[in-house]
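What you see is the complex with one protein chain gone and the rest in place.
Chains: A and B, in written order; residue numbering restarts at 1 for each.
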Amino acid sequence: MSGSKTNKDRLIFGLAFALPVVVFIISLNIGSYPISPRMLFKVILSVFSPSSQPGLPAALKDIVFQIRLPRLLLAVAVGATLSVSGASLQALFKNPLVNEYILGISSGSAFGAAVSLVFLGKGFPPQIVAFVFGIAAVLAVLIIARTSGSHIVALLLTGIIVSAFFSALLALVEFFASPYALQALFYWLMGNMSLATWRDLALSTPLMAVGVILLIMLRWRMNVLSMSDQEAKAMGISVRREKILIIVACTLATAAATAVTGIIGWIGLVVPHLVRMVVGVDNRRVIPLSASLGASFLLAADALARSLASFEIPLGIFTSLIGIPFFLFLLKKSRRVWL
Amino acid sequence: MIWKIPTTTRAHSIGRVFLLALLAIFSSVLLKAARGGIPEEKASFKVRDDLGREVSIPQRVARVISLQPEASRILVALGCADNLVGFDYFLNKYDPLFPRLCPRSQNLPVVAYPDASVNLEHVIRLNPDLIIASPYDTHVPDSLQQKTGIPVVAVSSLGRVEKLLEEIRLIGRVMGRSERAAELIAFFQETTARVSRAAGAVAPEHRPRVYLCFWSSLVRTPVIYEPVTIAGGRNVAQDLAGNHSVSDRTVVSVEQVVRWDPDIILVHGNYSPSQRAVTVDDVLGDKRLRSIKAVRDKRVFYTFGFWSWWDPAEVLIETLYLAKVFHPALFQNLDLVKEGNAIYKKVYGIEHGYSILCQSIQCDEWLKD
Partner (left out) sequence: MSVSVRGLSYARGNFRLRIDSLEFESGRLTSIVGPNGAGKTTLLMCLGGLLAVPRNRIFIQGRDIASLKDAERARLVSSVPQEHNPIFNYSVLDFVVMGRAAHLSLFSLPSAEDVRLAEESLAFVGLQSFASRPYFELSSGERRLILIARALAQRADVLLLDEPTSFLDPKHEIEILELTRKLAVERGQTILLTLHNLDMAIKYSDSLVFMKNGGVFASGRPRDILSDALLESVYDVRMKIVDCEGQKLILR
């Protein structure tokens, strides 16, 4: 029942809170440096009362607080951001195949990172230019599509074209880049969180938080917007304004995420669908649950990527390897029509 | 289709002869092209390259195109600089030292590009007797040989000293400079033996444990890097060597580096300082690494390292340099500038080679405090 809090609702939302927390705690225990749960507990205690744990090796503290913690928090933020953006855009574009990169953010960010790494070199963290070009790509799409009335199909097509344009530019930059800059660039493009620091978090989390919170607040509105533009207008929605608002929120958050972690695919497509399979398509549930499941998903994927081998498997590969089969399995199992 | 051949007039019979002659010429050209165009009678010996291909090498190789930077350098070291008629973009654009080793390279055409593509027409126009290519792009040597009809040999050191020496031997043989090749190999082995003998005095457990961060990243490291071992150090990433799934260059995690707790960290330095994505200061200032012994003791230095290709002279200098880093007391009389210049003189015949190298990458600053 919409609106009323039934027991099932409470259970689902309870799980939604608990899941990321549980996965977080488990992930905190995973890493190349062996730390037992007991040790971990002591390390955390030592922050609150340093004197209580005198013999603790300095390395343990740094591992937990400088390496694992920022990385996990980033995973939570990015996982939630990409999922919520994907879910919102799927509702907005009335198309289940849409993902958070559809308006050109990934190509724009990749190009921005390339420009920064190749031309601006060391002095400039690539995050800034990556972010700027991620936004620029979406702006280009919005402005170009405006001439065709900002219709959904116009936006989609323009998104594809602008993405292709930036991809071509990226290839050009790669061709002329020195092999030294190229190495750094390839690493960025693969999508990774292995170098996440508190500074990265500080730079990107505010934007991601603002975007995600905004989208969560607009979740019921998305239901109405997922009807045809005409119907939404007839029901009293300023379609153009609200569409732009949602796109802006998605773009800011996703560009901030991509600038820091590179391109991590599949999350924005798979997670919202998984959520819909379980709780239906009402965005009042889908959006917040996508945030929760997305955060857990990326935490889990990152934990696996770190622990399965002595070297780090690129995260983008991992999200595909986990996401796709799981998705196919659920698709087969669920008999009712969910879309 | 049945051709009605006229049998009567004279003009017709001349026409017939002409047609048959044309047919004969055409088919012989086709056959020649199909055979790869190597005149069998001129080929003198066969070699087996790094991809396992058997290649027939002509008796005399006067014109060589080298698509592989290491091979280009080796050609110069063997005294074959004048035989080089074309080379690759990397050596052309990103090696500040090569124009000094081979001055005429500044006017040499570039025929291979960053995306591993080769300008076939230009190659054919240059009419080389031999092409040396990289075995990393596995399909290129065969396709190049088929399309141009020129023998292509794929060799590389693949980051191993033994293979480097083999490469020198092979190229020496192919170019008819086997004596000079033997000379270079002997010099190389003498120099490394000198170092490993002196470093051998240090007991294994006292050899410093070293982490190498190469290739623009804190977490990319070579599993095997022999100069470290020769100079009496222990590469911490060597733990991973037995693992089949681990390639020569592997990506580890920051945590893993902390776990290894190396005594020394070496940062890749043989390229322009402005391009360095990871610097010694970065490592020293990184909060995540501060518990590591190397960071606490401030034993974080640059080293030469390598991208994909070696320079034999630089490998020797690397070994000497590392010896000084690992065992300063043992090698305190080692004058790197003097030795370095001597190595460049011996290998390439140029003066002040090491000093020139230092100008572009500032390697003379590396051991200063």
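In this section, a contact is a pair of C-beta atoms (placed from the backbone, for glycine too) under 8 Å apart; a residue touches a chain by one contact, two chains touch by 3 or more.
Computed from a prediction, not measured in an experiment: that's the story for all the values here.
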{"item": "Displayed chains contacted by the hidden chain, counting the whole assembly", "value": "A"}
{"item": "Listed residues A:237, A:278, A:304 or A:321, member touching the removed chain", "value": "A:237"}
{"item": "Given A:202, A:217 or A:308, the one touching the chain that is not displayed", "value": "A:217"}
{"item": "Touch list for subunit A against the chain that is not drawn", "value": "1-4, 91, 94-96, 217-221, 223-224, 226-228, 230-239, 242, 280-282, 284, 336-339"}
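In this section, only the chains that are shown with their structure count from here on.
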{"item": "Distance between chain centroids, defined by C-alpha means - subunit A, subunit B (Å)", "value": "41"}
{"item": "Touch list for subunit B against partner subunit A, complex", "value": "90, 93-94, 113-115, 215-220, 239-240, 243, 245-246, 250-256, 258-259, 261, 271-272, 274-277, 279, 287-292, 307-308"}
{"item": "Residue numbers on subunit A that touch subunit B, as the complex places them", "value": "31-34, 57-59, 61-63, 66-68, 117, 121-122, 174-175, 178-181, 183-184, 187, 194-195, 197-198, 306, 309-312"}
